[in-house]
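Down below is the structure, laid out as structure tokens.
All protein chains but one are shown in place.
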Amino acid sequence: MFGIKADWSLDIQERYFTLDDYEGNEARWCSGCGDHAVLATAHRILRDAQLPPEKSVFVSGIGCSSRMPHYMATYGLHGIHGRALPLACGVKSRRPDLDVWVATGDGDCYSIGAGHWIHAVRYNMDMTVLIFDNQIYGLTKKQTSPTSPIELKTNTHPEGASLDAMNPNTVTLGITNASFVAQVVDWNPPLLHETLKAAHAHKGASFVRIIQRCPVFVDSITKELQEDASRLRLLTHENGIPVAKGVEKLFPDSVEHDPSDMAGALRIARDETEKGIIPVGLLYQNQNIPCYSDLSGQGVETTDEEKIAATNAALDVFAI
Amino acid sequence: MFGIKADWSLDIQERYFTLDDYEGNEARWCSGCGDHAVLATAHRILRDAQLPPEKSVFVSGIGCSSRMPHYMATYGLHGIHGRALPLACGVKSRRPDLDVWVATGDGDCYSIGAGHWIHAVRYNMDMTVLIFDNQIYGLTKKQTSPTSPIELKTNTHPEGASLDAMNPNTVTLGITNASFVAQVVDWNPPLLHETLKAAHAHKGASFVRIIQRCPVFVDSITKELQEDASRLRLLTHENGIPVAKGVEKLFPDSVEHDPSDMAGALRIARDETEKGIIPVGLLYQNQNIPCYSDLSGQGVETTDEEKIAATNAALDVFAI
Amino acid sequence: MQPQTKQEHIVEIVSDSGEGAQKCGQTFGTISAKMGNGVWTVEIIPAEIQPPARTPSGASGIRIRLGSKEITNVGNEGDLVVAFNEQVLYSRIANGAYKEGTVVLLDNRWESDRSTEIQQMYKKAVAEFRDHGLVVHELPIHEACLKVVKDPRKGKNMFVLGMLCRIYNRDKEMGRNEIALTFAGKAEKIITSNQKLFDAGYQFAAEQLGEYFFEIPTREDRSDSPMVVTNGNTAVGLGVMASGMELVSMYPITPATSASHYLADVFPAAGGFVHQAEDEIAAIAFAIGASYAGKTACTITSGPGMALKTENIALAVMAEVPLVIVNVQRGGPSTGLPTKIEQGDLLSALYGEPGDAPKIILAAATIAECCSMVVLARKLAESFRTPVIVLTDANLATGVQPWERPELSRDMLAPPLDQSEWNSDIPAYDWDEKTGLSQRPIPGMPNGEYVLTGLSHTKQSKVSYESAENQYSATMRSRKLATLQSTLTPPNIHGDESGDMLVVGWGSTFGAIEEAVDNLRTTGEKISSIHLRFLSPLEPGLTEIFSQFKKVITIEVNYSDDINAPMITTENRRYAQLAMVLRVQTLADVDCWSAVYGHPLQPEMIGNVLQERLNQLNKKTGE
Partner (left out) sequence: MQPQTKQEHIVEIVSDSGEGAQKCGQTFGTISAKMGNGVWTVEIIPAEIQPPARTPSGASGIRIRLGSKEITNVGNEGDLVVAFNEQVLYSRIANGAYKEGTVVLLDNRWESDRSTEIQQMYKKAVAEFRDHGLVVHELPIHEACLKVVKDPRKGKNMFVLGMLCRIYNRDKEMGRNEIALTFAGKAEKIITSNQKLFDAGYQFAAEQLGEYFFEIPTREDRSDSPMVVTNGNTAVGLGVMASGMELVSMYPITPATSASHYLADVFPAAGGFVHQAEDEIAAIAFAIGASYAGKTACTITSGPGMALKTENIALAVMAEVPLVIVNVQRGGPSTGLPTKIEQGDLLSALYGEPGDAPKIILAAATIAECCSMVVLARKLAESFRTPVIVLTDANLATGVQPWERPELSRDMLAPPLDQSEWNSDIPAYDWDEKTGLSQRPIPGMPNGEYVLTGLSHTKQSKVSYESAENQYSATMRSRKLATLQSTLTPPNIHGDESGDMLVVGWGSTFGAIEEAVDNLRTTGEKISSIHLRFLSPLEPGLTEIFSQFKKVITIEVNYSDDINAPMITTENRRYAQLAMVLRVQTLADVDCWSAVYGHPLQPEMIGNVLQERLNQLNKKTGE
């Protein structure tokens, strides 16, 4: 997932990290909020990976979900609305040794941050991107988001949202260089765990859209899905997200889907818009897409002498 | 295409518009620049449609191509870099009677304007969007654009562009509410004319990606296509762009494609990235997507009395 | 028993979030306004959506200041507080909201809570409050509610409303009616149940709190004009409607969004439309597009949103597009204090854009002006062909006050869309050299065709390659401000026209400053104040006015260096924002006092600051 510098290894042998080592301030989300589940999963993934807390950076924009970095005991960058991705790309750019995560919301990523989303997929820098999609603006109290269902009554659309919900997966899959596209719901802990783990393990930008409960503002949206699992479609495959038997049973609708099959991924993703069937699992993965972070990080080991020599060489050209 | 107010009709009967009536300042693009062809086509389409020049508005961002409004004798809004689409949506929002066109570049639309592109597709306001894709930043003198071919040497990437070119069509098609997606080359005048005409006639946001010559900075890219038409694939269909027999002959590779078939459109569009085969024609059309301009324009006829009455009613609620 | 007469009282209701304190307080405020009192209501809002219960940071509630004069601000420390639990009071105490003798009516249910921990917290807190000088009454409010409803968490607020109505001798029937209005549209059952709670509360107060029985006489200065009660954001929304604008293009941001929420509800009835854009850049670009097309539009936002609009504002200035921008200021910089008040955006409004971008800037001083200034802004925007920024702030946005209902008229509305033929001899920017003003063609007008551009342009709106033309067009854009200034009158002076000290303010500090000045004047200080509504251009005559006072000082809610702090000298001191502007234009040695505590300035705080400076001044001048 990411390189640890040579001079670190010894130290690491001696440190054993418990969940405590990853837990930051007490989470201040509403009770029943799906964000809690994602947070707990992230703690566990880091613990399982035994990554030193100082080597991970959680980067976010603004929104309820973007508070996540405060609840981690790692480094964090709680940025500004919509800019989580370029901030995170910057962190990674010259620090390939850092383990970078992004926490962003459906407004933060798909609305104000839409341009960066497109381009972060293109850059494919090595990072794990969690999109907390509660289909609403939470922090600012119930305005329409791009993924809000049409006709949902919100404070900005009291008569109901006027546009069909955006399908983020068909967009992400359409962006050249997409390398890891998955979708999961927050209320299935084992699936959430396996999905984030696979995303974290993937070298490249892993985009995980997490369909997230916001009981305070749009309780019914996810409640319906929780109550009627037939609207979800589990994607299974040996190269996909590992699904325990017990978990698979919970999904009346499941389908084998090879994550290397882009055409299939697109078809499955489109079913969400066209048939209301929400895929859960790994839509697409391609491990051969180059990572821009490998390029941007070139030269980080340059010594002072080399820098001075290169600058002198540059000056020589203009010498008189 | 757009509604002309009742009190206009009489007047129109009496006016006959020639090409002159649509021609603005002398175009200052380089000789051999593909933009000239698009401009001439726009003049002709308006002339053929006999639209009064004062009823059309050409809106653009910044770039070589964004100079287009200056070369029209209609109204124009030469805006700021990347914001052509929201400016145009604003023009249309309360003036459904105006005929709105957008001229934008590959940098203007797909890079700095990417977020607005996504959302303008969603809004599907009734307008004709021309994306002049020369695969380079022209006005600022040869920097990499999102659609620049990988390894293209530019001033910002002297060793060659580092990312695979973005495929704009797979993105546009992935955005919920896409209603008209076409692609054309600037150097085939009849095809260009028919494509823009169909786009103009479509009610909704018609996105036309025009592959455009920039002989000054990236001559070879389009020269290759001009010389070897086998890299293009003509899309034909009775509901597609009408293609004269003589024109069809020029394309060794042509395929029948029903523009209502989204899956097919996606496959054809993806071939551009995966196989280097560039589709030319109508990728997708859906006339049933609601237009946000129909919604945003509601109430434009409200009288002063009605406005005052509504405001008084609103005040009544707080009266003490 | 006769009620005790009080000229004014400050009441707070403090609870956990979700217990309805705000609805209770607003209803109480409305009843009081209807009965002819001056009223100012301000919400106490926790930073989180669902803060944990029974914690200081979760304090949610409302403050109502009512009196027999017009009330223009939140006032100083509270007189009487109803608290649903004891913990929430800690944050109010930390904020300096109470004084010795403030009466606290505290629900005593926690004393006998199942959790002994809570019992202890409760006892400890009550003891501490008493030590602090608060007069705490532990009352069985919860228990009393239980006699009427099963779950007092839903309904306690109306019980408390009843208590307050008795304590302040409000008309009981009016209270019951107001409940009916508040729950209008809800099931009859709900209304009667709440009215029962109200009655119970009324009786409870009569029985248990007989000693607290006050009369706040009707305002003497009350005009006969009809009044409305709203907060500032609703007033902005009403202003948009009254102005005849048809489009608000916005992106959600606290504390501005509720203005758009309100409009989303009522605007369609007036033929208007609220566009929620994908971001603030798109929001303003959309508004500019509509304005260009002849429908002057409005965009409403706050700090970070203003930052994003910077480039488009410059376009609107350069291309002379009428546009109304409402900035409900919040604490900055960056995400800052999103729900808190600050007046920190004056300089960025003036100078935010690279290059010279003159524009009109107004600041609302009262809730009524949140409405009237939007109406004015549309007119100015069109007459001067320029964006107009209206500054309000979180204090006005959430403060509630009765204000004179505007009499609507056609000439407040935008003129009808002109689609007549344009005289083709007139260029698109037919600058009148003396004033900088020009008429504009609107798309659809035959012969008016031109291309609006952000590039330097000629009168004809052609891209200009000539060096003199850039200078000329810049001059014309700037001259419009001087032209507007020439139509303005000097600001009113509150107090004498000369004296020791002149206080200058702008925005929502209006009421607090005047109250502080009035208090000082009663003690014999020679102090006056002016309050600016126009910040760009400034109202005229300031140099002359300033010259009549020994000292001029601004009071503002933004950051300035304290001249006595380490490292700070007169030369490097960073002044409060209006103070800077005044120093530039008048060269008077305008001093400033400002702070960014995130809460509205209280008259007492201002009074203390001014008293100190007056003492220094008189010492210095040897008086």
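Letters A, B and C mark the chains in the order given here, with residues in each chain numbered from 1 onward.
Just so we're on the same page, contacts are C-beta pairs under 8 Å (C-beta built on N, C-alpha and C of every residue); 3 or more make two chains touch, one makes a residue touch a chain.
Everything quoted here is computed from the prediction, not taken from an experiment.
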| item | value |
| --- | --- |
| Residue among C:K6, C:K172, C:R521 or C:R583 touching the omitted chain | C:R583 |
| Contact partner of the left-out chain, one of C:V160, C:L481 or C:L614 | C:L481 |
| Per the touch definition above, residue among C:A205, C:V324, C:L538 or C:I553 touching the missing chain | C:L538 |
| Selected from B:T144, B:S206, B:T222 or B:S296 as touching the chain missing from the view | B:T144 |
| Residue, one of A:S93, A:S162, A:S254 or A:N286, that touches the chain absent here | A:S93 |
| Options C:G38, C:G331, C:G505 or C:P603, residue touching the unrepresented chain | C:G331 |
| Missing-partner contacts on chain A, residue numbers | 5, 24-25, 52-55, 57-59, 69-70, 72-80, 83, 85-95, 97-98, 115-116, 118-119, 295-302, 304, 306-308, 310-315, 318-320 |
| Chain B residues that touch the omitted chain in the full complex | 28-31, 33, 62, 64, 80-82, 107, 111-112, 114, 137-141, 143-144, 146, 155-159, 216 |
| Hidden partner interface residues of chain C, rising order | 47, 57, 94-95, 303-304, 306-308, 310-311, 314-315, 317-319, 327, 329, 331-338, 340, 342, 344-345, 347-348, 350-358, 433-435, 453-456, 463, 465-468, 470-471, 474-475, 478-479, 481-483, 485-486, 537-538, 540-543, 558-559, 561-562, 565-575, 580, 583-587, 589, 595-599 |
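Definition applied: only the chains that are shown with their structure count from here on.
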| item | value |
| --- | --- |
| Identity of the chain that, by mean CA position, is farthest from chain A | C |
| Between the pairs B-C and A-C, the one where more C-beta pairs touch | B-C |
| Geometric centre distance via CA averages, chain B-chain A, whole Å | 33 |
| Multi-chain contact sites of chain A, meaning residues that touch two or more partners | 111-112, 114, 146 |
| Chain C residues counted as touching two or more neighbouring chains | 268, 278-279 |
